[in-house]
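Here it is, the structure, as structure tokens.
Heads up, one of the protein chains got dropped from this complex, but the rest are sitting where they should.
Going in written order, the chains are labelled A, B, C and D, and every chain counts its residues from 1.
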Amino acid sequence: MILTKKDVPNFLDSLKNNYQVFAPVKQDHYTEFKEIENGADAVLDYSNTKTPPKKILFPQSEKLYCYKVEENGVQMEEKADEQQKVIFGIRPCDAKSFTILDKVFDNNKYQDPYYLNRRKNTILVGIGCNAPESTCFCTSLGGGPFDTTGLDLLLVDIGDCYLVEVISEKGKNMLTSCKEAGEEDKKKASQVKENATLTTSINIEGIKEKLDNNFYNEIWDYISEKCIGCGSCTFSCPTCHCFDIVDETADSGGCRIRNWDSCMFPLFTLHGSGHNPRPSNKERFRNRIMHKFNYFVETNDITACVGCGRCIKNCPVNMDIREILEEIQGLEARSVS
Amino acid sequence: MQSITTAVQNSAKKLLEENKVDVVIGFKKGTIPLRSTPVFIRDSNDADKLEWNYYCENNLANYLRNKDQKIGVVVKGCDSRSIVALMKENQLTRDNLYLIGVPCSGMIDRKKVNRIIGDKEILETNCNEDSLIIKTKDSEQTIKLNEVMHNSCLKCNHKNPVIYDEMVAEPVSENSNTDFSEIKEFEEKPAEERKNFFIEELSKCIRCYACRNSCPMCYCQECFVDSTNPEWIGKSAENVQDNLFFQAVRVFHLAGRCVDCGACERACPMDINLGLLTRKLYKDTTEMFNTEAGANLEDAPALSTYNMDDPQPFLLKE
Amino acid sequence: MNNPYLPIPMKLIKNFRETDDKLVNSFTLEFINEEDKKNFTYTPGQFAELSVFGKGESPFGIASSPTEPGILKFSVAKVGKVTTSLHLTEEGTTLGVRGPLGNSFPIEKLKGKNIVLISGGFAFTTLRSLATYILNENNRGDFGNLTIIYGARTPGLLLYKEELAEWDKRSDIDLHKTIDKPAEGWDGKVGFVPQVTEEVAPSPENTYAIVCGPPIMIKFTMPALEKLGFKSDQIIMSLENRMKCGIGMCGRCNVGSKYVCKDGPVFTRAQLLEMPNEY
Amino acid sequence: MSANKVGAVLVVGGGIAGIQATLDLVESGYYVYLVEQSSTIGGNMSKLDKAFPTDNSSMSILAPKLVEFGSISSIQYFTNTQISEVAGEAGDFKVKLSQTPNTADTKVCTNYVTPVELPNAGQDISGDDNGKSGDFEVNVGAVILCPGGETFEADQIEYLGYNKYPNVVTSIEFERILRTSDKQSVIRPSDNKKVNKIAWIQCVGSRNIRDEKHYCSCVCCMYAIKEAVCAKQYSDDEVDTSIFYMDMRTYGKDFEKYYEEARDDHGVNFIRSRIYAIEETKDGSNNLLIRYGDDKGEIHHEEFDMVVLSVGFKPSDSAVQLGNNLGIKLNDFNFAETTPFTSVNTSKPGIYVAGIFGGPKDIPETVIEASAAAGASEELLSDVRGTMIQEKTYPPEKDVSGEEPRIGVFVCNCGNNIGGVVNVPKVVESAKALPYVVYSQEFLYTCSQDSQEIIKQKIEEHSLNRIIIASCSPRKLKYYFQETIREAGLNRYLFEMVNIRDQCSFVHMNEPEKATEKAKDLVKLSVNKAGNIESLNEAPVNINPKALVIGGGVSGMTNALNLAKQGYQAHIVEKSDRLGGNARRISTDFNNQDVQSYLNQLVDEVNSNTNIQVTTQASVSKVDGYVGNFVTTLSNNEKIEHGVITIAIGGHEYKPNEYLYNEHNAVLTQLELEEEITANNTRVKNAKNIVLIQCVGSREPDRRYCSRICCNKSVKMALQLQEMNPDANIYILYRDMRTYGFNEENYRKARKQGVIFIRYEVDNKPQVQTDGKDLKVTAVDHILGENITIDADIVGLAAAILPPEDGIKLNQIFNLSLSDEGFYRECPFRGSWGFSHKEMRPVDFASEGIFVAGLAQGPKSIDESIAQAKATASREATILNKNSAKSSGIIAVVQREKCAACYTCARLCPFNAPRIINYAAEIEPILCQGCGICAAECPNKAIILQNYSDVIFTNMVDELYREVH
Partner (left out) sequence: MEKEPKIVAFLCNWCSYAGADLAGVSRLQYPPNVRVIRVPCSGRINPLFIINALRNGADAVLTSGCHPGDCHYATGNLVARRKFALLKNLMDYIGVEDERVSFSWVSASEGTRFAEVINKVTERAKKVGPNNGLFNKESGCGGCNQ
């Protein structure tokens, strides 16, 4: 299928009739996913959004339910988001991240209705990366600039128009008025795909085992040394999903709210007794790496990283996960103490 | 720049070889353009990793508290002032520090560069005397350094360290008086406009607390944001009012202690203009109480002292 | 989809001061809805999230036993905002309960075995659940000898004093109460739990030891048990990491790849030895 | 002296002096009867708007003292009462008192609002606690007279027009105008018009030769300046103020600066002049025309909107009668005469005087004398200390910690004072609905005795563990109710008070509904707070009953001796090799009393007293600990453990750089000249012309203070010199003659006897020249405007008194407050929750347990030093008489785990209570006054002010704005 660039605004506007439409929009000198007012606001020629689109399905703050304390008990009201959504122009890495989050919110015992509902009602229209950034390393994690994992449609920028690859039935149903792609277009598309090469790759092979064997390695003391313990890596990570649940009260009622939290914060694991199983940056940082490249692999058979590079760009002290993984790769396996 | 780099390396090497320090904290080359990154050098052979350039933006005073080692640290003006401020608050012992003083010509603000070149990836950069050359995939652009210098650096009047054990280069000339023009300009704007500006800015906040954690002076065991009893503030980043509340209280808490190093603003992943807040307090403490945080070891922090004739413009007009 | 975040309403029918340091109270809650009562089936060792509306929720081990129908019981130490307001909650107030959560003591595995329960301070809660379960006339026959070693700093700090007194009278239970220092009128043992454990010297033969207590007690009880010949898969413990969601999603209670809330809180010592020491 | 001493003291007069003496005595273990002839306590001070020189408001100083009266059980006070007869002797007096019945109904409301006369203040006055009336007798060991004084009747000087023209007022009347002003304008009596131009006429009734009131009233110059400044500050419009004076006598500590600021910064006009007449203008405007002669004798006329007469003080008739009744000696002006070098002893043993009755003086001096008189009484009665007072016993305190709050709310109708506006039943109802409130009730008068019984009963009946009284101000009745709940077995701090009278019914009289809403809200706030407050302990601390006295001059020795005679140990540390200090160089005092024989006697007494230890040639090198438990290390490494510290390190004489001092051997300082006079030196004896130059080094830009005593001393020496050689010409070159008080007598005498007084201007100082042999002094005669040259044989320089040489050094150890000049700055107006009650503390420092006496605090005469030393001893006795003291319950505590040891608290605490120990702050409970500065400033909020915590305040606000739908 073919979608011409000039038709995109109209296309998005028409989608708005049935969907909440999210797309990258310009903000300051970067782009962010926002619900768009006008189709024309969508910017598809962007490098990568500042924060990942996970906030659309898993908002930084969301009400789980509200309650009112009354004379004869408590009235509870569940908050549910049933709106149909389209995330338009999502990068393949971000799309892939949802398949990882799926495993978080639907574990072997419990299902999180908030995320899963939204996920079910959301169509992902991806856009391939003609020019991956230097901080991108998606290919090292099994993805790629035109990877279709998790997507319903994938757009490939071939100049004046996008070649639309249909990946799911859901996606196909959206494309009512698009013409078929010609051979020329298809050729262009494969040309584009070929040109899109990544400059960075890291070797993820065997990293889980390395981590298994080096939990107590002193390297962790040094790796984490410059970390200042903020949450900017976790908040800009498309797969990080830690959260906190708090009550906010007003008048006689209140709401139970879930907010993103970060495993990098000391309070995250602090016991009421004052004991903290992960008392310093070292343990917290180790846990973050372990979680993504070891624990998650162990439980879900997939690495909880898509190689989007945001944590590298957003880190105030330029901690670079690629360097860290390289260092771990360089370790001689040592036995657990 | 290169000569400073060499001098820093030599100094670090010597300190480590002579066992005068256990570790030297400085900067090494970053992994992406426009970045340097803090580094901890323990082996004199690694000293040549150290470098000095326009990207050494972090405040290294942040790494000095609660260490029982003898630390050599590369300090520019603002780092040294933070160290002074921390010493006044009994957080650092001078004897445990060896300060390698570097005259600072300012640091480049990545945000400003990005605003100029737009949403294009920077592949390579180069600095000469007074300009920055930016290479992107399909262009090369030369920008005057002072156009992309960080605001706090442009206004800085302590480019040279205020205390040090050695200076690795000749001091640079200092701005003679403090320039608060941008704050004054902002103060002149209508209240509504100021409010809207901050609301707009703080709507970007994701509460990652990078601003707080990057600040050497933010060392409270329990930040007021994290306090549950009393619970001063909501934790939800979507409450812009609370985000502003957080920033207002944060900068207020730093009043008279903040050396205006700009680390918080540089740390912000969301590029929020925090300088407009920190610098306001910096201006007010300077103007009203005639003190400069961290400028010397003698003066008590502005809010830890008082004068009989302090101004009281805040009183209800009668 | 069943929403695991929604609590069921329960009525606080008893707010009882357990310890004379005034830090631990026991709370008895009654189901308000018949259906909830039916659906809430649990096994000793499980926990639940208790909500004080307007203040938040916290996880607590269930101290009651499934053999006590219609109610749930929790014993809560006053440490933070939720627990403090819980302590001040008037009887009759509606609270929220979410659960049962977590795994439980491996009842099936324990059947036919001798059971040694070792505990100190206010960590006795889920062991009370288990003991009550075992001592129930319908279940008592399923288990072998029941030995309880339970200590506290002073007599006033022991939980469930009345029940302990009743158990003391029973012949099908070998109860050893101990306190740290001699006190007037005290008829039990004097000494720390690990020391008393060695004295009592339960046989490891066909036995499981279930140990809940403060870190320091655990630390010294383990070698004592080892000395007595308990293998690490004969020792069962319950972890108390900080939890929020209780359903393995929020990320804070993991020890290695295991979430204490979902995969625990009950682990054998053998399992714990395999896990990083982040608890 | 009686062998059967009585441990009680009668204090006559309920002004500031009486109050101070009473509180000191009570705190030191004596029972006090306080007798006041009027119906209220408060005295003259309560009539003032502000007190100079700090411009503290009088009420804020006085009010806290008054509050205490309700809660102290060893005071009995009688208003409307006079002394009719005194029998017995020192140690055992029997005093007959007669009381006229009080009109106010004292049975129902014990809340005297304030003794100050207030506009529309209603009926809430008075406060006898015994209902006695008629004649009765008390048995006391000592009597302290502080009946105060009254102002001169200005209408006796006809040409001033007082009582003739409505806009001529006395200064006391003007205080009232200021006090009741709207602080936007000053209104004059004739037509309530704003005034724009005011004159003050000084020395009305003082320094008046015709009227035989020769003495100077001491305070008028300062209060006139203060009033002139206030008049300007209280007016939105520009107000022109002029002070017509003879000599500006701003001789007290910090007064000179106050004068300069009034003149230079505030623009008050000072006109040196003689007043001839004050008349109304003829235009019917009621304005006033002042006719005066300036210092050149020229006549001027000037019109003013209002004229204030700075009236002087005199003893009241009743005070004179009292003096006569008691048989004490009065001086020529009917003031009580004191015996030499005692400052407070009257001619009759066991009877002491303090305040204006002993001579005109300002408030701090009055308070010092009051303490000194208390100190003297304590010395007399030391062996019967504590015999008349009883420790009250209470039931054991219930432990309510961890209990759910059970709050009782008692709402006062106040005999319709509240209920007339606020719907009290509704307030009671709304209180009942609040969380944790288990009982609420209305009272007609919550403060009546009956109500106290009911409150106790309800506490019992409902197991209440937090009590709230909604009535009037906690500032007045908090202690009273706290006593009640303590009697009911509850900790005193489980109490909250809501002021629904002064904040609701009295101020919203026309909006009853809104007043009721507000009252409900205030109760809600209080209930919320009550839910979070806890029982507090008053941490005990042992008191070492020993004083360390630094400095062995007259002040130090007097202080030590007074303490020793009270039975406490004292250790004097003297830097030089012998005791005596500056007094060694003085022959006689201003009253011609022999200083040396007094000094020798004092030294003998000190040396022979077994309670006193003396270490000479030593200084303090280190002080550890805190009040009650200091450990001081001396320079000789001796360690002394003690409970209090007296700093009496004296001052020293300025060595001039001017007037050829050091260049010509006939130019001497005052002390040097005095030594030559004492030695009867021939060159002095034979001198023909002697010139004494005043203000040498004083009142100069780098020493902006008056050295206070030099004028008196020069005049005294002039008289001495004249006696030695009646033919000598003696010249005194001066700027303002500051012979304050009765010293004016000497000044008058000197003038009469031919001492030549020549005034000079500060910008035209006298010249002293020499040709190498002879001295010539040139000065300008201010009347003739011509130069006068004197061939001087001796030039005496009234050199400034400088602060103690060791002040700054010593202060590095003590960290006390020094004035810009280097004198110790006492902390006069601070409350203390620990030892002393809230009162004026003219010899105290902010740091508890450290006191100052003598020149170290500022220039003063021997008598004044003695008074201060005794006052210091009296203040110290309030601490030393206790075996142990208790901290306040409301103190700050540190949560160690949060503390970063950043020193913020240590830097900011006015009381040096926090110190850093092992990387965390610790707050010494006994030093903590509960202000909460540290709690507010602690960056990490590691410090909590108990029962005033952040949690409490935020919860209250949350509660206030939580709307219930």
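Going forward, contacts are C-beta pairs under 8 Å (C-beta built on N, C-alpha and C of every residue); 3 or more make two chains touch, one makes a residue touch a chain.
Quick caveat, the model's predicted, so the values are computed rather than measured.
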**Message:** One chain isn't shown here. Among B:D79, B:E121 or B:D242, which residue touches it?
**Reply:** B:D242
**Item:** Among A:K6, A:K79 or A:K120, residue touching the chain not depicted
**Value:** A:K79
**Complete:** Full-complex touch with the removed chain, picking from D:L525, D:L818 or D:I916, is D:L525
**Message:** Just to verify: which one of D:Q76, D:N196, D:N269 or D:Q503 makes contact with the chain not shown?
**Reply:** D:Q503
**Message:** Just checking the interface: what residues of subunit D touch the absent partner chain?
**Reply:** 49-50, 54-60, 63-64, 113-114, 118-122, 124, 179-183, 472-476, 499, 501-504, 506-511, 514-515, 517-518, 521-522, 525, 827, 829-831, 838, 846, 890, 908, 910-911, 929-933, 935-937, 941, 945, 948, 950, 953-954, 956-958, 960-962, 965
**For subunit B, residues in touch with the removed chain** = 186-187, 191-196, 198-199, 224, 230, 232-234, 239, 241-242, 244-245, 248-249, 251-252, 255-256, 277, 280-281, 284-285, 288-289, 302-303, 306-308, 310-316, 318
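Methods note: only the chains that are shown with their structure count from here on.
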**Prompt:** Taking each chain's centre as the mean of its CA atoms, how far is subunit B from subunit C in angstrom?
**Reply:** 50
**Message:** Please tell me the distance, in whole Å, between the geometric centres of subunit C and subunit D computed from their C-alpha atoms.
**Reply:** 66
**Message:** Nearest whole angstrom, what separates the Cα centre of subunit A from the Cα centre of subunit B?
**Reply:** 31
**Asked** Where does subunit B touch two or more other chains at once, residue-wise?
**Response** 229
**Fill in**
Among all residues of subunit A, those touching at least two other chains are 244, 246
**Asked** For the complex, which residues does subunit D have touching subunit C?
**Response** 401-405
**Message:** Which residues of subunit C touch subunit B once you look at their complex with the stated criterion?
**Reply:** 80-81
**Request:** Would you tell me which residues of subunit C are touching subunit A in their complex?
**Result:** 1-7, 9, 32, 51, 53-58, 77, 79-80, 83, 94, 96, 215, 240-242, 244-245, 247-257, 262, 276, 278-279
